[in-house]
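In this view, the complex is presented without one of its protein chains, the others remaining in place.
The block that comes next holds chain A.
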Amino acid sequence: MEEPKGPLSLEDDKWRLLPSFFRSFGLVKQHVDSYDHFVAHKLNKIVQANKRVTCDADSGFFLEFRHVWVGKPTVEEDLVQRPVTPFECRLRDLTYSAPIFAQIVYTQNKIAQTKHSVCIGRLPVMLRSRACCLHGKAPDDMARLRECPLDPGGYFVVRGAEKVILMQEQMSMNRIIVDKDQKGCHMATVVSSTDERMSSRSSLVLRDNKFYLRHNTFIEDIPLFVVLKGMGITSDQEIVSLVGSDPIYADALAASLEEITRLGIHSTMQALIFLHSKFRPRMGQKRRSNLDQARECLISVIFNHIETRTIVDGTFTVDFRPKVVYICTMLRRLVRASLGKLARDDKDYYGNKRLELAGDLLGMLFEDLFHRLCVDLSKAANAALSKANRAQQFDPSQSLRPDIVTQGFIHAISSGNWVIKRLKTDRAGITDTVLRLSYISALGMMTRITSSFAKGMKVAGPRSLQASQWGMLCPADTPEGESCGLVKNLALLCAVSTYSDKTPVIKLCYSLGTEDISTLSGDDIAMNYTVFVNGDIVGVHCHPQQLLRAVRLARRKGHLDRHTSAFVNEQHRCVYIATDQGRTCRPLIICENGASRLTLKMLDDVVAGYKSWDDLMANGVVEYLDVNEENGALVAMRSHQVGPKTTHLEIDPLTALGCCAGLIPYPHHNQSPRNTYQCAMGKQAIGAIAYNQYERFDTQLNLLVYPQKPLMHTKTISLMAYNEVPAGQNSSVAVMSFSGYDIEDAIVMNKASVDRGYGRCIVYKKSSAPMRTQLNGSQDRLSGPPKPEPGQTSLPPNQRQYQTVEADGLPKVGATVQTDDVLINRQVPSASASAYSPSPICWKASVPGTVDKVLLTSNDKGELLVKVNTRMLRIPELGDKFSSRHGQKGVVGLIVKQSDMPFSQNGVCPDLIMNPHGFPSRMTVGKMLECVGGKAGAFAGRQGDATVFGGDTHTAIGETLVKAGFNYTGKDLLYSGITGEPTRAYIFFGPIYYQRLKHMVQDKLHSRARGPRATLTRQPTEGRSNKGGLRMGEMERDCLLAYGTACLMQERLMLSSDVFIAQVCEGCGMLASRNWCQTCKTSKGVMPIRLPYAAKLMLQELQSMNVLARIQLRNVT
């Protein structure tokens, strides 16, 4: 696209901030930011929290971790640490990781020793993070490291596999949610979670006008006032006043007060005894005195995110007041909600959601692993120090087992199972392998969000698109089927907040006039606006807007973290300030006094590169808003809509979509599900995947021979560099019916186009084998092919599969391999000492392949690792799948000679013909616009613009077409290639970008006459890969049954499957051996019968369960 010199108008050009944004942050900033935060802050914090290791045997012994940091990514070979690149790790099946170093201090003979940089484990390094060797590298340097500069990073290389930690969507912790339970009772729920304690869910429930506390440590709901009394508030009057002075509260609480009076609980002691009686019995709990246990529960189990313990002069003092105030605030919300004065909270509202990213998840994992490391160390110290006379001095740094951490990380990331003992969680599917089907599929994985919500639940709420997701999540990009709406994708500009310290915010709040609750009476609290920071009450304020303005000013000036959010909820009469991690935020241009703070001059500087995104942040031109703060903002979509009350201006509406939906031209003209389908199919499109694609060894790699930039591009396409690694080709498409082989979305393809390279792709397949070292020290080996018989020049026919193998046991590069030919002639040591038995890796595909690359290297165990890449050329054939960018997929129905194809006045033949029936029901008007826009672009000599909510207008397109001598609506008169006559109708004709999808006939073609059978049932095996049979299922059976073809059915179901001649004893009706019934001890009346083997198997299995089924035989004549 031709770039005009400078920005012309704010409206048309403010999108040009985006390239600057992506230059500063890359495409997957959320992952990298989170990981960097973990490495820079969280890691140290976790270690500092449990830094001291002691042992029971020697009270004088201790070991302390001082400072912890992460080194550069290295690999250890022959006891030497050497820098390593991600690409080397991919090739050699290594883990791209960096050592975690610690400075440790420990006692030896009661003398403190210090050791600098002791490795406590290895941390997998996220690509493009600050710890990665690719960080800040220029494209040329990337090329030198054999890395693609377009690759977004944000994933890990673990044992050679690329793994991404998916973002996990969760309900936000420590926030009050007022809702109804299953029985329809109002309840206010808080899930409390802190760094130190396990998360626990506590709810206040309103049942029969009485308030209860629900928590799973108790066997039943506890009257709330019992809890409050247990916390030391014995005066009913005080409780009511803390809730509020309005009579509605007193009325609402009356029934509850009456209840505890009835229960006879007046004092703290009585309350605690009552609480103790309601504990759910737990296995293995330490027995303690009743009162202590109940008190401990109130302190650290219920609403445990409210800190009640303070250390004064080295001793704990407990102050329940903050917790009581918090409960009363909840109560107030609950009462008002139950009276209908306050709307219930929406659980699906995106402000109540938090995303857990790689950094958080790794943090949880590391905490657990580090704990294990310390326990292990302590055990080792115990064992060593408890010996009476030690041979040598105990050196704890030798007993430190970094493998615990290293292997823990590797195992968790490669399996995706997050087992965290402390939090008692066992989550599966946290990580996923990065799909390298296309550049978009890899990028799409980095923006993916999974929800922990159960897939089986049939509720619409969590799946449906929420208005609050605007600009944060892509409205189109979600899978179909069971995980529809649960797996989501980030919108283009969405950032996820990282944690920032809340103390500066709290300090700021106090200096801005927030009053501490501890000094205030209940009325004071209820009358003013409560100020929450990260869900904790810090105080009250009487002028919330002033507080808000000041906090925001401090954020814009850079005194507070850029992701800090502050907003007022007038219904709750609360000011919420958040600095926690996992909130989705997006940048917006700040507007003041009816004018955007972004001026044309600034934009000019940004486009020219004089100013970066960070400068704009620092100058208070743009800022991040999270979902909650957006509620208080008035955001103008276009700059001319900016009015006096407008607070923000959108950068561009295109940022509402994600990267996958950004590929679609004119998505705003399509029926919405079509965009969703395209989002899924864009990931299956074959094209270029990265600049280093020919260097890679992937399990399977599909590459288009001639990928093209789309003729109709979108701004998102250029932002994502899709033009550099495209996946598709511009095809001239005639929308007409032809030959009847185009029904049901099939497409008719031009043979000449196919001959000239249309849709041609190369499939690379990897075969690899490590030469394993066995337990007894013997090793697998490579061996040459068997020698031909003396006097023969070639191998005998039964050893033909060795023909491609050379003396080193590997095929020659460029050799053709047939089905079942040996690729890697590996031999493994047999049980007997010096013999080897063959264990070759063979070519499994049904068509020949060509050996493309052979890699000989070593893996992390030092074993020889062999990888052979084989390629196959795939020319489009009948049944291969193609799709446009509008969710319109179809298979090739017919390939037609060019002479038979219709042609236009100028002699243009379509590359493919699409049936017009694809349009009316799908309503993909965007495809039509792409067609005419592409045609106009082709004749104007430029890429057309089809960006969402913008792009070339159809009038401009039509005028360009008319100027070029075409019909305004893109219709041409075509001539039949078969008869030469003009077609009776004008044909919609123009270029449309088509993607070749990975589903190809060659991979699916399957038939079987005879073949393998399953051992147990003797029925034919299942599936193409096992050379299986084609099942005649129940419905097919029904057809034959209805048709009355009994013999055909018997043949299909028994004779061609698992027919078996069984011997049955006429006397006892049991299965017998040949001519002998073991039960009757006779050979008389043992008859052969024909039955499916599965039936015989069932009879025997029933027998094994003590069920005897007898077969009665009768003569049928």
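Methods note: contacts are C-beta pairs under 8 Å (C-beta built on N, C-alpha and C of every residue); 3 or more make two chains touch, one makes a residue touch a chain; residues count from 1.
Here, contacts and distances are computed from a predicted model.
Chemist: So one subunit is absent here. Using its UniProt record, which name fits best from "Putative tRNA (cytidine(32)/guanosine(34)-2'-O)-methyltransferase", "37S ribosomal protein mrp4", "DNA-directed RNA polymerase RpoA/D/Rpb3-type domain-containing protein" or "DNA replication complex GINS protein PSF2"?
Modeler: "DNA-directed RNA polymerase RpoA/D/Rpb3-type domain-containing protein"
Chemist: Determine which one of A:752, A:956 or A:1054 touches the chain that has been left out.
Modeler: In the full complex, the listed residue that touches the missing chain is A:752.
Chemist: One chain is left out of this view; which of A:906, A:921, A:955 or A:1015 touches it in the full complex?
Modeler: Here the residue in touch with the unshown chain is A:906.
Chemist: Of the residues A:433, A:850 or A:1002, I need the one that contacts the missing chain.
Modeler: A:850
Chemist: Can you work out which residue in A:722, A:882 or A:966 touches the chain that's missing from view?
Modeler: Reading the full complex, the residue touching the unseen chain is A:966.
Chemist: For the chain that got dropped from the picture, name the residues of chain A it touches.
Modeler: The missing chain touches chain A at positions 694, 705, 751-753, 755-757, 760, 762, 814, 850, 852, 871, 873, 897-899, 903, 905-907, 962, 965-968, 972-973, 975, 977-982, 986.
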